[in-house]
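For this view, one protein chain was removed and the others were kept in their places.
Order of writing sets the labels: A and B. Residues in every chain begin at 1.
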Amino acid sequence: MELSTNKEMQVPIEPAEEKAVSPWLEAWRSFRKNKLAVIGTFIVLFFVLLAIFAPYIAPEGINEQKLTTSDRLQAPSSEYWFGTDDFGRDVFSRVVYGSRISLWVGFLAVIGSIVIGCLLGIVAGYYGKWVDSVISRFFDILLAFPSILLAIAIVAVLGPSLRNALIAIAIINIPNFGRLIRSRVLSVKQEEFIMAAKAVGMKNSRILFHHVMPNSIAPIIVQGTLAIATAIIEAAALGFLGLGAEAPNPEWGKMLSDARAFLTQAPWTLFFPGLAIVLTVLGFNLMGDGLRDALDPRMKN
Amino acid sequence: MKQRKGIWALVLMLLFSLALVGCNKSAGTDEKPADEGDTAGETSGGQLVFGRGGDSTSLDPAVTTEGEAFKVTKNIYETLIEFGDQDTEIHPGLATEWDTSEDGLTHTLKLREGVKFHDGTDFNAEAVVFNFERWKAGNAEQFYYYNSQFGDKIDSVTAVDEYTVEFKLNTPIAPFYKNLAMSPFGIASPAAIEEFGEDFFKNPVGTGPFKFKEWKENDYITIVKNEEYWQEGLPKLDEVIFRVIPENSTRLNELATGAVDLIDGVNFSDKATIDANPDLQIFERPSLNIGYLGLTSTRGPLKEKLVRQALNHAVNKQEIIDAFYAGAAEPAINPMPPVVAGYNPDVADYEYDPEKAKELLAEAGYPDGFEMELWAMPVPRPYMPEGQKVAEALQKMFEEVGVKAKIVTYEWATYLEKANAGEADTFLLGWTGDNGDADNFLYVLLDQDSIGSNNYSQYQNAEVHELLLKAQASSDQAEREELYKQAQVIIKDDAPWIPLVHSTPLLAGSAKISNFLAHPTGSDFLANVEIQQ
Partner (left out) sequence: MLSYTVKRLLSLIPVLLGLTLIVFFMIRAIPGNPAQTILGQLATDEAVAALTKQLGLDQPWYTQFFHYLGGLFTGDLGESLRTKSPINEEIWPFLAATAELAFCAMIIAIVIGVNAGIISAWFQNSWFDYVAMILALIGVSMPIFWLGLMEQWVFAINLEWLPTSGRENVRAPIETITNFYILDTLIQGRMDQFWVVVKHLVMPSFALATIPMAIIARITRSTMLEVMKSDFIRTARAKGLRMFWVVYKHSLKNAIIPVLTIIGLQTGLLLGGAILTETIFSWPGIGRYIYDAINYRDYPVIQSGILIIAVIFVTINLIVDLLYAAIDPRIKYN
């Protein structure tokens, strides 16, 4: 619905093309040609599949402790692909299940910041004046903290848990989306078709949802994809500092901090969870870059 | 013009960093970090760097309760009575001989002559009286240990002559001399206390083998040889640096590379690695501790004795010891370690038996188990070096009998505060003895009077209370031991805890160290330690 409205409204003001191809289709074509972006998408897909089918892929559960046996801190082998940790648990299984946590936190936190950020950004951009000043100053304040420090402080207030880490990550990313939407709203507001719509007496809410939002979807998708990458790192960082996931959840950052004591004895307990973080984040970054090039060449540096 | 400046700045940066990278490469390959910048050439006894997990909170032992503080003050201050090298027997310290009256109410101590404080003032009876009056004048919040060990029981302390002090008590204190040997009762220079006032805690002056030199918060504390020390030939070392390295594994790495000489808080799991390294040696601290899981007897299902007993049956202590203490611990049965006089060896432990645990739970009305919180210590302690891990293992064991435990943790002070208020269902905690007396375990940890201080599990039993008070006032050692044995039987049946382990804490040092003896209380006397240059 919105997309078609968008296209119809845009057609008159853009130079007529030979064939009216949807901008989304066009973006898809250019995305497909971008090798790195495709690789990134595959990496992300791989981890999504890993998360969905974890019970079928992982040979063990997440917490099958084998304390007295000789299963503790075993090096990688055909039985334990990634070795075992100090509880005798299979690191491979835990890394596989860990993808569920990281992806879940990444998606949810970013969706949270998009919803709140967009709301604030639209209000600020559309209504302007003092509302804009107040909201923009709020964004400035949030941005004046180094983000991880702010997240630590928020978790310190709320108490350490995965849910609170997610909330903290959502909060620190709000201004990024807020500012983005605000600037889009401001620029869209200037465009002729909006002025026309206003002149015809269209309601504010209608203008917002039918014209401003569709125009902002592309940058949100791009920014959102990249933000998932950051959110995953931030969640791991909080987990690493003991402010995220609770035991026995196999959150990658927490696995690293639990295994830190075994850096000399059993480096594999540190190597694989870290590698999983790098790969997932890399996937989202590549995908985000590709989306940016395809959807919104203006944002390219 | 401006642009040109920018370029030059960049070029300069480039050159500078290239120089850094380049030079470092050459420096890095031909020498190990261990040899770096050794400048302590002019001294003979050498320098010892002691790596530890946390910083001292204060260098005035009287105002603190933190073990990290005593580790340092033990070497700056001396007490009237001293413990043995590796036990809690009493030996002469700043007092050379002592005598107790028939009724146990008057103690007379002869002081060592010719001892001087680091600031040059004389150590004498007046100084001792000054210290005791300072502690007495303060309240419990200022001088916790004075109030808990002596408090109102000391009526007066007087200087009979230059080197004789007399203590008059209101009621007998059975472990009076053991108390005197505790680190918080180190005798400080009256002149320094008056001079520094509020800041005395960071300007300590005692009579000990080492003098205070420098304290860099959260980084290191340096103490240096006291040339005037009264014991001939001591200390052997010229300088001791207590360096804070919070992470256990990092601390071990620093030892392996030679950046520090001695570390405490060694992960039990690292024992094998250290044993295999010819440049390193392990020191065992004789066990005087208990690590336990407190079962707060005022909360939910845990109010039921049967439930607490069931949880006791659910835990496989040996498995925990093998995995997280590398076998360097004994399963705990009673709330005090076997070396303490009055330990009851006839008490039998709840054997590991998940089926029995389930039966007991069913009998108590929880056939499907229940949910509860399991608090895990956020900091390593000698009795519980890996609280989070032990909690995770316990969580799994409880799950086997149908009890779902959620692991919760708080920052340390908050943890203690909340647990103290009875807010934890179950919590990991422990205790290292101060003076090796049974009273210092049973009364301090499980008497109803101690609720709000160290009785975190809120355990109350009138019978136990009576036994413990009686033992406290008795000066007949055999009678005291009998009373403590009876108390342990009752406590075992009530099961306010799951006693987990008596650990043998590990320290590790460079092979160049000799004569280091780790003390069971956790405060080590370093005057005899030697280090090969």
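The rule is short, and it goes like this: a residue touches a chain if its C-beta (ideal position, glycine included) is under 8 Å from a C-beta of that chain, and two chains touch if they have at least 3 such contacts.
Note that the structure is predicted; figures quoted are calculated from it, not measured.
Engineer: Which of B:Ile282, B:Leu416 or B:Ile451 touches the chain that is not shown?
Structural biologist: B:Leu416
Engineer: Which is it among B:Thr164, B:Asn253, B:Asn277 or B:Gln318 that touches the chain not included here?
Structural biologist: B:Asn253
Engineer: Counting contacts across the full complex, list the positions on chain A that touch the omitted chain.
Structural biologist: 36, 137-138, 140-141, 143-149, 152-154, 156-157, 159, 229, 233, 236-237, 240-241, 253, 256, 260, 263-264, 267, 270-271, 274, 277-279, 281-282, 285-286, 300-301
Engineer: List the chain B residues touching the unshown chain?
Structural biologist: 2-3, 6-7, 10-11, 13-14, 16-18, 20, 23-24, 27-29, 32-33, 36-40, 47, 49, 57, 64-66, 139-142, 144, 148, 198-199, 202, 214, 216-220, 222, 241, 243, 245-247, 250, 253-254, 256-257, 259-260, 410-414, 416-417, 420, 452-454
Just so we're on the same page, only the chains that are shown with their structure count from here on.
Engineer: Please compute the C-alpha centroid of chain A, do the same for chain B, then give the distance between them in whole Å.
Structural biologist: Using C-alpha averages as centres, the distance is 46 Å.
Engineer: Residues of chain A touching chain B in their complex?
Structural biologist: 63, 65, 67-68, 72-73, 86-87, 159-160, 242, 246-248, 258, 260-265
Engineer: Would you pull the chain B residues touching chain A in the complex into a rising list?
Structural biologist: 247-249, 252-253, 267, 269-270, 273, 318-320, 322-324, 376, 378, 386, 388-389, 391-393, 395-396, 406-410
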